[in-house]
Each structure stands twice: as C-alpha cells, then as structure tokens.
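Report on one structure; see the data block that follows.
Only one protein chain is missing from this complex, and each of the others stays in its spot.
Let's look at chain A:
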Amino acid sequence: MTNELDIFVGNTTLIDEDVYRLWLDGYSVSDAVARRVRSGILEQTGATAAVLQSDTMDHYRTFHMLERLLHAPPKLLHQLIFQIPPSRQALLIERYYAFDEAFVREVLGKKLSKGTKKDLDDISTKTGITLKSCRRQFDNFKRVFKVVEEMRGSLVDNIQQHFLLSDRLSRDYAAIVFFANNRFETGKKKLQYLSFGDFAFCAELMIQNWTLGAVDSQVDDMDVDLDKEFLQDLKELKVLVADKDLLDLHKSLVCTALRGKLSVFSEMEANFKNLSRGLVNVAAKLIHNKDVRDLFVDLIEKFVEPCRSDHWPLNDVRLFLNQYSASVHSLDGFRHQTLWDRYMGTLRGCLLRLYHD
C-alpha cells in the first residue's frame, strides 16, 4: 500500500514555522523529517513517522507554491489563492529574505552575476549552508538589487516598499545592494575579522554622506552610486599631507590638544604623519574604481593595523580621530573644510566601527 496522492488544503493556509525554517535552510523532505524526528515531536504528539512525512510534504508543497509570490512580496498581499493572516504573511516574507551571516560575508561586495552563482557550490561547502539555501539567499540579493538598482528615492524606503521587509532587514539589504554596486572588497584575509554588521554600518554612513542622494534626493540610483563629483574633489585634500607646513601644523594642533589624554600619546605622535598620509591618500585615490573597491583593505592597512599593533585602546582612537578631524578647521591655509567634513565625518564613524579585534 503506497500513498499515491496525499494532500491537505486549509481555507486558512497552514504554516508551520519550524518546517518553514527547515525548508528555507534547504533541507530535503527526508532530511527535514529526520530533523523533526530528532526534535522529539513524535513523543510530544504521539504521531508516527508516516504522519510526519506526509505533513512535511504538504508544507513543502505549500512553500513551493508560495515561493513564486515571495519573489514579489506585494503579490503575496494581493493574491487570492492562499488565505494567510497578515501577521503570517509578514513572517513568511521576513524569514524568506533573512540571510545567514556566514553566507553574506562570502558574497558581500561581489558582483551578483552568474559567475558568482557558480561559486555557490564552494560557498556551500565552506559555510556548511546547503546549496539550496545559498541559492535562495543569492537570488534574493540579486532580485532586490535588480529592482532597486536604478530607482529614485531612498534605497531603504524603496526596498521596504517593494519587498515589505522590516526596517532592520531593509537596511541590511541596502548595505548589500550598495556593496554589490560598488564592489567593495570584503573577502581579503585581513578583512575576515569584520562582521556583516560592521560593513552594513559603514555602508549606511556612506549612503547617507557620500552618495548622490546625500546632496540631491531626486536623481536616479541616487543611493547606490557614490557621488562622482565628491570623489573628484577629494583630490583637493591631498594638500593636507603634500604641504609640509600644513601637515606639521595639523600635527602640532592635534598633539597639543591630546597631550596627557592618550595612553598611547608617544606612539601617536610618532605615527601621526603616516596615519594622516594614509587617510588622506585613501581619499585622494577614491576617484579610481579600483581604489574604491579596496577602500576597506586600505583603511585596515593604513590605519587600523598600525594602531592595533601599537595597542591603541578604542577610546584613544576615538579621541584621536575627533581631534584629527576637528583640528583641520583651525588650519588657515586649508579651504576645503566642507569637503573634509563630508569625508572625515563618515570615515571617522567607519574607522571606529572597524577598530576591533
């Protein structure tokens, strides 16, 4: 006796959160059943393995049918086929678009193309996330990217509106889109210690300050592309390190202000010119796409690593960066105060976030 056909259809679509998670995690029906058995559900409910198998199949079929709608979440709200209470709809969407930290770190900043998709096998092996789940997450990134890439208005708002995600998740997706568009390198070994949250934090600051949208909220793809004019202008900052007098004056202003306040004062004093050169050169190079990609590598190499090797406490880094940014206002010969603030304000925030073990 075999079950040829076995279905259950409710007027209100039944959704089992645990099974949904297993499905999202890319487990096959038999793996999912095995995992459910291990969870002790049979003992709790007195059900048999066959019942569990049938139940899991049913849910998987439902999810499979829902998946098409989840690709365009507003459709899920307007469709008539599945009657799902709004709170459940929100849960379905949010969970579907949720991603694994391990996975996002692998693809963050990569081009969301077929080429990357081919690497998913390796990512799956490396992270232990099933290939199916990797595909779903990758496709989600790509889908969101495609939809909002060339759209006007705030990136986060656009994502929220078209994918009905929570504020938190929309912000994360904004970061992913922003990184993918600018192809920031995040995979290098020295960047491995950074979490997705670190990058997302930086992305948010950059979107707020460095993109076209930061100056004009009516242009296309305003939040995804960096403001080219701004990058161009950044070259002007070079004077801060090229002009020896200006560099010395800057150093003395910072040192005077921080004397006695830093535990690593002498190290700071010794390293000031290196650090300043590093930060200003990063700015000056950003006009080249390649250097934009290497932004985080550069920041780590030029600033984070030197400070870390001298064991700067985080608070000292904060004091230094504050003073370093602020002192420029007192440099009489320097005319690009606004530009400096737009650059350094964001960079300071990023560096503080990136500075950890």
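Definition applied: a residue touches a chain if its C-beta (ideal position, glycine included) is under 8 Å from a C-beta of that chain, and two chains touch if they have at least 3 such contacts; residues count from 1.
Here is the rule we use: contacts and distances are computed from a predicted model.
Engineer: For the chain that's not shown, choose its UniProt protein name out of "C2 domain-containing protein 5", "Phospholipid-transporting ATPase", "WD repeat domain 43" or "Centromere protein O".
Structural biologist: Matching "C2 domain-containing protein 5", "Phospholipid-transporting ATPase", "WD repeat domain 43" or "Centromere protein O" to the record, the invisible chain is "C2 domain-containing protein 5".
Engineer: One chain isn't shown here. Among A:H64, A:K261 or A:H329, which residue touches it?
Structural biologist: Answering carefully, the residue with contact to the hidden chain is A:H64.
Engineer: Using the touch definition up top, pick the residue from A:R21, A:R35 or A:R88 that touches the left-out chain.
Structural biologist: Reading the full complex, the residue touching the unseen chain is A:R88.
Engineer: State which residues belonging to chain A touch the missing partner chain.
Structural biologist: 1-17, 45-48, 50-52, 54-55, 57-58, 61-62, 64-65, 75, 77-83, 85-88
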